[in-house]
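Removed: one protein chain of the complex. Kept in place: all other protein chains.
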Amino acid sequence: MLLEAVDIAKSFPGEAGPVTVLGGVSLSLGQGETLALTGESGSGKSTLLTILAGLDRPDRGEVRLGGMALGPLKEAELAAVRRGRIGLVFQQFNLVPSLSVAQNIALQARLAGRHDPDWTAALAERLGLGAHLGAYPETLSGGQQQRVAVARTLAARPEVILADEPTGNLDEATGDAVLGEMLALVAETGAGLVMVTHSDRLAARLSRRLHLARGRLA
Amino acid sequence: MPARITRRRALALLSCAATPAMGQGFAGLGQDAEGFALPRPGKVFRFPEDHGPHPRFRIEWWYVTANLQTPDGAPRGLQWTLFRSALAPEERPGWASPQIWFAHAAMTGPDRHLVAERRARGGIGQAGATAAPFEAWIDDWQMTGHPGADALDRLSLHAAGEGWSYDLELSAEGPLVFHGEDGYSLKHPRGQASYYYSQPGYRAEGRLAWPGGTEAVTGRAWLDREWSSQPLEAGQTGWDWFSLHLEGGAKLMVYRLRDGAGGYTPGTWIGPGGRAEPIPDGEIALEPLDWTRIGDRRLPTSWRIAIPARGLVLETRPVNPRAWMGTGIAYWEGPVSVSGSLGGEGYLEMTGYD
Partner (left out) sequence: MIRWSAAALLSHWRRHPGQLATLLLGLALATALWTGVQAINAEARASYDRAASALAQSDLPLIVPREGDSLAVADYVALRRAGWQVAPVIEGRLRLADGSARLVGLDPLTAPALPGSGGETDPARALRDFISPPGELRGHPETLAELPAETPGRRVATEALSPGTLVADIGTAARLLGMGDRVTRLLVLAPPGPEVPPLETIAPGLREAPPSPGTDIRGLTGSFHLNLAAFGMLAFAVGLFIAHGAIGLAFEQRRGAIRTLRALGVPFSTLAAVLAAEALALALVAGAAGVAMGYVLALALLPDVAATLRGLYGAPVAGSVAIRAEWWAAGLGMALLGTMLASAQSLWQLRRLPLLAAMKPRAWALASDAGQRRLALAGLVLLCAVPVALRIGGLAAGFAALAGLLLGAALILPAALSAALALAARGARSALGEWLWADARQQVPGLSLALMALLLALSANIGVSTMVASFRATFEGWLDRRLASELYLSFDSAAQAAACLPGIPAEAVLPVTRAEADLGGAPGLFYGMADHPTYRRDWPLIAAVPQVWDRLVAGEGVLVNEQWARGADLAPGGRAQIDGRGWEVLGVYADYGNPRRQAMAGLEAFRALHPGLEETRFSLRISGDPAAEAARLVAAGLRPDQVTDQQSLKAESRAVFERTFAATDALNLLTLAVAGVAIFTSLLTLQALRLPQVAPLWAMGLTRRRLAALDLARAGLLALATALLALPVGLALAWLLLAVVNVEAFGWRLPMRLFPADWLRLGLLSLAAALLAALLPALRLARVSPARLLRVFADAR
């Protein structure tokens, strides 16, 4: 199994004592599989995604990537896992504003030490960014920026892609187009995808779907 | 770091200047004699005039050493030296005088050795010497003559350092002794020479005021008078000089001018009656027996003196092996005891080990 989460629980301190955000969630993701995490705002789906990405640690339970438990890893080791094996796509794109489009696309692959110029160029071409490689993010439209973020993730050839409302900042048509391109590329690379979305319509385009309500799978 | 002159450096400079590198074997003077008078053989000494200064010569000294005993027999040594060093072969009045004077005094016991130094320029009366009445002085140090057959027959001696001083009365028991060829003393086969005579036969009596208290002393003293303009050859690096009072009333003056090879080793044997017999170079063998380390120097403080022609083998031991004169030019000078063919006592001076 590519990615497994077993009985993940997480709570945060609140004004009236701890607030349970995740109350024992388990899921698994196979190679080439695409999984949608849906739920209302505050249902815990984004928290679950950060825990899957190793950006936060669960209070209870375990995340395993390719059979390796993330729990015992030190911060630097977790960072290495993120750098080499996981790709993150954010709602706000999170591009580096002072780097050009080409540099942004190559950034994670370079950090992971596996930059492949041909593959990067092919990705940029596929995502329609070929004419903008020298431009800076602030001059691009939202859809173009998210395409840069998708290209940046795929350029590093991660095993698992974790996406948090990747089309949340885009209008519907653009969002559909970006998602389509992303799904096609994910399928080509054989990576697994977990995507958080609140849209049933988008969730339906993925191979599997889990619905979270008040921190539990419904 | 901007250049700053230290007091110590200034002192060193001045003393070095005033005694042209005595410690380095008068190297500064071995070169040429710019208008200075040179010693000539056959000089007729005139007294009391010659007891006074000779400003046309480059360097001159009045040099007293004394071997003394306290009432309970403890050995003591004493040194009083006034040097004159001329920057030009003349005397001018006031500050313009080119005559530089400096002096060393020391008081030595087996475990103490006190040293003081003075400097002054001529022309203003701060230091100088007069033949009649005889007086040699610098600041409050003085050697004053009292009327007698010779102007040097009876002397009062005073010197003081920081917290110590001495006063000594000297009275001669024999005649003046002339070294070398009637007072013309060769320092090198090539002809460098000085005028050199002594009064080796003083009875001495006085008091030493140590920082801790005063003690009465009696004993014997030896005065050297020497002046010159080019005493050493360039290759000569220093000397080991002895003045010894021996059992039976005889005295011995011997020195070795070191030149890295055999050296030049003349001497004077002075019979009990005061008759002087020069000992030519080559008849005296000097051999270090023991060495003392003072700072980073190694000094031969014990010696064997052999004069085969006279059947004499003497060994000298220092009263205080650490009798180092840490003055502007530094050297070793202190009382010694003599054993071997004859017993006795005396003084040893060693320069050029710095």
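So that you can tell them apart, the chains are marked A and B in the order they are listed, and the count of residues begins at 1 in each.
In this section, a residue touches a chain if its C-beta (ideal position, glycine included) is under 8 Å from a C-beta of that chain, and two chains touch if they have at least 3 such contacts.
Here the structure is a predicted model, which means the values were calculated and not measured.
Engineer: Could you tell which one of B:121, B:154, B:220 or B:251 touches the chain left off the display?
Structural biologist: Within the whole complex, the residue contacting the unshown chain is B:121.
Engineer: So one chain is hidden, and I want to know which residue out of A:68, A:96 or A:204 touches that hidden chain in the complete assembly.
Structural biologist: Missing-chain contact among the listed residues: A:96.
Engineer: With the full complex in mind, choose from B:96, B:132, B:216 or B:309 the residue touching the hidden chain.
Structural biologist: B:96
Engineer: So one chain is hidden, and I want to know which residue out of A:32, A:61 or A:84 touches that hidden chain in the complete assembly.
Structural biologist: Result: among the candidates, A:84 touches the missing chain.
Engineer: Touching the left-out chain: which of A:23, A:61 or A:142?
Structural biologist: A:142
Engineer: Which residues does subunit A use to touch the chain missing from this display?
Structural biologist: Where subunit A meets the chain not shown: residues 46, 50, 53, 55-56, 75-76, 79-84, 86, 88, 90, 92, 94-99, 103, 107-108, 110-113, 136, 142, 164, 169.
Engineer: Which parts of subunit B are in contact with the chain that was left out?
Structural biologist: Its contact residues with the unshown chain are 2-7, 9-10, 12-14, 16-18, 20-21, 28, 87-88, 94-96, 98, 100, 102, 119-121, 124-126, 137, 139-140, 160, 162-163, 165.
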